[in-house]
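A protein chain is absent from this complex, but the other protein chains hold their places.
Note that the chains are named A, B, C, D, E and F in the order they appear, and that numbering of residues resets to 1 at the start of each chain.
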Amino acid sequence: MRATLREIVLGCRSLLVGMRVTMVEFFKPVVTVPYPHEALRMPERYRGPIELVRDPATGRAICYACQLCARACPSGCITVEGVKREGERRKRVTQYQLDFSLCSLCGACVEACPDAAIRFSKRYNWATPHKEEFLLDLVRQLEQESR
Amino acid sequence: MTPPPATVQAPGSGETFLLNLGPQHPATHGVLRLKLTMDGEYITRAEPVCGYVHRMHEKMGENRKYAQFLPNTSRIDYLSAMHYTHAFVGAVERALGLAVPPRAEYIRVITSELNRISSHLVWFGAFLLDLGGFTPLLYAFDDREQILDLLEAITGSRLTYCYYRFGGVCHDIDNAFLEGTRAFVARMRPRLRLYHELVTDNIILRNRLIGIGPIPLELCRRYGATGPVIRGSGAAYDVRKTEPYSVYPQFDFDVPVYPEGDSMARYRVRMDEIEQSLRIVEQALERLPSGPVRAEGVPRVLKLPAGEFCCAVEAARGRFAVRIVSDRREIPWRVKLRTPSFSNLSLFEEASRGMMLPDAIALLGSLDLVIPDIDR
Amino acid sequence: MTPSPEQIARELASRFPPSPPADAPPPAAPALASTGGPAGATPAEGGAAEAGTVRMLDYARCGCHLEAHVQPAQVVAAAALMDQFGFALDTITGLDWLPAGRMEIVYDFFHPHATLRVAVRTRVPRDQPDVPTVSSIFPGANWHERETHDFFGIRFLGHPGLTPLLLPEEAAFHPLRKDFTG
Amino acid sequence: MDSKTPSSPVVTFAALDRLLAAGRANSLWPLTFGLACCAIEMMAAGASRFDISRFGAEVFRPSPRQADVMIVAGTVNWKMAPAVKTLYDQMLEPKWVIAMGNCAISGGPFVFPGQYAVVEGVDKLFPVDVYIPGCPPRPEALIEGILELEQKITGKRRWPRVQPA
Amino acid sequence: MTSFPASAIVAEAIFGGFVALTVAGALLAALATRILRSVCGLAVCSLGLAGLYTFLHSPFLGLMQILIYIGAVCVTIVFAIMLAETEESAGRESRRRRLAWGGTALAVSGCVFWGVARLGWDGVRAAPASRATDGSVGAIGVSLLTTHGLAFELISLVLLVAILGALLVARTGRH
Amino acid sequence: MTALPFHDQPRVYFLVAAFLLAVGIFGLIRRRTLVGMLIGGELMMAGASLNVMVWNRFTAPDPAVGQVLVLFLMGLAAAEVAILLSIIIAVYRNYRSIKAGVLDEMKG
Partner (left out) sequence: MSVSLPEPLRLFALLAGAMAFVGLNAAYLVWAERKAAGRFQRRPGPTEAGPAGLLQPVADVLKLISKQLMVPPGADAVLFRAAPVLVLVPAMICLAVIPFGERWVAREMPLGLLVLFAFGSIQVMAVMLGGWASRNKYAIISAARIVSQDVAYEIPMLLVMITLLMVTGTMDLGEIVRQQAGGFWRWHLFRLDANPLMPLTFVIYYICMLAETNRAPFDMAEAESELVAGAYTEYSGMGFGVFFMAEYANIVVGCATATVLFLGGWQSPIGVGSGPVWFLAKLYGLVFSVIWVRWTFPRTQFYGLLNLSWKILIPASLFILVLSGAALQLSGS
């Protein structure tokens, strides 16, 4: 009997303490980020879909289609092609295709790149009704950006 | 296979009936299916059916180079990705005899323990959700976001970090991370008190957990259950202590053990582990050495010597071990992943016999399952 | 009173001696090969060690203290011995030594109270992969054996229900066999 | 759809349709249905930091009968596929599907020659309305997916588009 | 009564509604093939009866009828049906047997109806000049505890025994 | 007489009461399941109660008496239901069916 009463009293006390906790939280400010009204800053190392890096000297992609990234990729989602032009020491990338829907954003390609010619973008809020958009042509993307 | 809502068949001949919990059911956290034979609300037999998220990790291990398998390790148990990567790189480092620079090991410990806390926080929230409390879930997720912010800043990802490399870690940590981690440790202690006030001491929760779903130590041993499950049954089995790896021996921390074996014991073990992880993080922050974060001379293309190499870590759910069988090629001959949830769930059928459905849900929740960790 | 690796090694070696060749006398002392490194077996060799060898391993290198090769028929006895020593079942898995035409089954044990890991191995011919179940001793083996059956098609004789665990219920393929193609 | 609406009843119906569409778009109740990694981000999207309740989409319904949108968050394999399909069939019209994460879109990183388990994209099972790539996508991406779906329902975008910096 | 002109008609209509509810409910209860609908019929019938009681100047009984019949009796029956999942399988019996039983039942009930209705039709209905009490809840209470005290105690005892017996029977039935 | 509204005419109530009784009897005979029969019984009880209430309303000198009686009837009905249902459940547990015919086995 005593034990039961004790349990009831302690139990009620625990309930009241719990209610106090939630009530205190009730009056604290919200922690929500107002996402579509405000853009978020991704951290420096944020891993979004990769993009080509522009060489400030030439204004073109640094990449010379050495294929290291394509070989490093576990999912095989990168296809790179390049041509060697007359009078140039290295190849120039003509097509850099990324099937982002297969990518696991592991960063193997970026790490494998000897010249830091690719980097992660900050594209964090990508959603689309069109599946074909995920087949990215990074070279064209770079050209569009420069325009 | 009938996912809910399952329609009732004609009245069965027996007194029991079959209830299919899952593969889509709120309490099975993902896609576990429980074939329950019920007598009213009592369970006479609960047979887990797995494989609904089987993702061929072991097969992929035989198809990929060592470095290429790294992203997979973050996705087996996505809630404790750091630990799983740790086990894999640990096995490779053992095979190659790589010496990991101390700073890298410290960073590994810090990130691992942060990851453990975030994993336990998800468990805490999801468990409370199973028990019908929604608010603690959001409080826990709020705290977890702090950890994710920290980890995202250094790894670039919120969940599937893929941060450790053979012989070190991917990037060094910066001052902002150290400050943030200190701030987090300072924030987390009062939050734990809040959890205890709101949840642990709550009479409803105590009544739902104390004495519910007892798992004797012997049962744990025979089923190979590890992690908080076996520690909640009275054995101080923690891979960080019994098979020390990384620099864990340098830290002073306790292994929380509760002998009762009921759901409350497992609950308490995890809550205490958050506390212990905070302690480890604090110590690691204090003594963080300087230096490189990646070992010198790690070949670009790894080839392991022939043989079998095993490395076990204490993941958030228990003992996770990687066994690599190498035949000197760039691609392993076999990668075996020993996952804790697998063994922890396998005892459910025996432990849940004769329980009531809501109690069984509490037991299931207290096992802290991640289904892809079972299915691999 | 946790056992030491040597103690277990001796016990294992004495209980599961190598099957004696028809003419040679059994070795006087149990074979206790104590090599530091890993087993070093390649697929072509199909796992070098013969049944009956017990080897101490370099834990720092392999993550395992001890491994014992036994005959398939001795698996249950070995598991019972491990049970006596208070071990817990870590995992059971298969290995397909395709070039050698053999399959290996590995039983991993850990000790809940000591730093001690033991692997028990056995090998079966690839075309008839039968081995007795240890699920009567370690009920946890039930699922591991089902999984191994899923992946390798190894049949565990006497198993209570060797239905697919991770693969679809009607699956009839064994994806981790080396000759499996999608 | 022809935007020209000559007679008045049609106009009324069009207005009603717009009203209904607005109602549906602002009350997308997702099915409680998580598969793998992405499900955790889905939970995170429902949690305080991101709070999809702002868009009226936090009412996770465990029963497919009451759900409007199925967020396929994670890998679907062939063992699970019939169950997912059944769930989809059990949902009532109007219903939508969001494929969250690369696994749901195409099988993601689990696709390799000779793979035996993974469904290479849930659009092989049923039509998908919005794809959210990522591994896993951030919760904002899920919010964006819901906004994208609202745009699909109502035909116009109510919220500003955020360009990642 | 009231000043509202159509109120008499409305009252008649409502009364008719209650009678219809009672009759329809009773028919549903007796004739429905699904046992659960039968219970619903009983509930509907009780609802109608509650209305009739109100028209008989006893709203208290009307409410009690709802409380006890719908809130307790029907719920208990449905509960029992759930526990002992039962459906009447019509196809089992032979058609002849069904017809025979139905005919017998119809005949017997018809006779009863005719007899009782006749009795009621010719019954005495001289309203008493004066009433001892006003029939209010208070009066019922007083009379329960004074005049009918013994009966009240007995009924309580019966209920108690019934509950105990029910518990006992239901428990021992479990093997 | 005809000036009286229907709800003040005892005959209407008597008819309804008789009807309830008859339907109850019909159900009791016709039904093949115990629950069905129980419902029939309840209907009969309801008819009886209504009858009592009519007498109470139109002829009884003390209108409390009839109400008390009906209250008793309700109490009895509830008790009856409790007991019968427990029997039904018990029978079901042992015979897996609550069709009345199965109870024949209990003979002798």
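Please note the rule applied: a residue touches a chain if its C-beta (ideal position, glycine included) is under 8 Å from a C-beta of that chain, and two chains touch if they have at least 3 such contacts.
Small disclaimer: the values here were computed from a predicted structure and weren't measured.
Asks: Have a look at B:L194, B:A236 or B:M356 and name the one touching the chain we're not showing.
Replies: B:M356
Asks: Can you work out which residue in E:I14, E:L31, E:L106 or E:A151 touches the chain that's missing from view?
Replies: Hidden-chain contact among the options goes to E:I14.
Asks: Take the complete complex as the reference. Which residues in chain D touch the chain that isn't displayed?
Replies: Contact residues on chain D toward the absent chain are 19-20, 22-27, 29, 32, 47-48, 51, 53-56, 58, 61-63, 65-66, 68, 92-94, 158-159.
Asks: In terms of residues, what is the contact footprint of the unshown chain on chain E?
Replies: That gives, for chain E, the contact residues 1-2, 4, 6-7, 10-11, 14, 34, 36-37, 40, 43, 50, 54-55, 57, 59-60, 63-64, 66-67, 70-72, 74-75, 78-79, 81-83, 136-137.
Asks: Considering the whole complex, not just the chains shown, which residues of chain B touch the missing one?
Replies: Contacting residues on chain B, toward the hidden partner: 4-8, 17, 19, 25-27, 41, 128-136, 138-139, 142, 198-199, 202, 204-205, 207-208, 356-359, 361-362.
Basically, only the chains that are shown with their structure count from here on.
Asks: Among the other chains, which touch chain A and chain B together?
Replies: The shared contacts of chain A and chain B, listed by label, come to D.
Asks: Among all chains, which one's averaged Cα position is nearest the averaged Cα position of every protein chain shown?
Replies: Central chain: B.
Asks: Could you give the separation in Å between the centres of chain C and chain F, each centre being the mean of its C-alpha atoms?
Replies: 74
Asks: How many angstrom lie between the CA centroids of chain A and chain C, rounded to a whole number?
Replies: 43
Asks: Among the residues of chain F, which are close enough to touch at least two other chains?
Replies: Counting only residues that touch two or more other chains, chain F contributes 93.
Asks: Pull out every residue in chain C that's touching 2 or more other chains.
Replies: 167-168, 175
Asks: Write out the stretch or stretches of chain B touching chain A in their complex.
Replies: 64, 67-72, 74-75, 135, 139, 142, 145, 152-157, 160, 162, 170-171, 194, 197-199, 201-204, 206
Asks: Residues of chain D touching chain B in their complex?
Replies: So the residues of chain D in touch with chain B come to 31-37, 39-41, 43-44, 47-49, 62-65, 74-75, 77, 79-80, 82-84, 86-87, 90, 109-110, 112, 114-118, 135-136, 138.
Asks: For a test of understanding, state which residues of chain C touch chain D in their complex under the given definition.
Replies: The touching residues are 167-169, 173, 175, 180-182.
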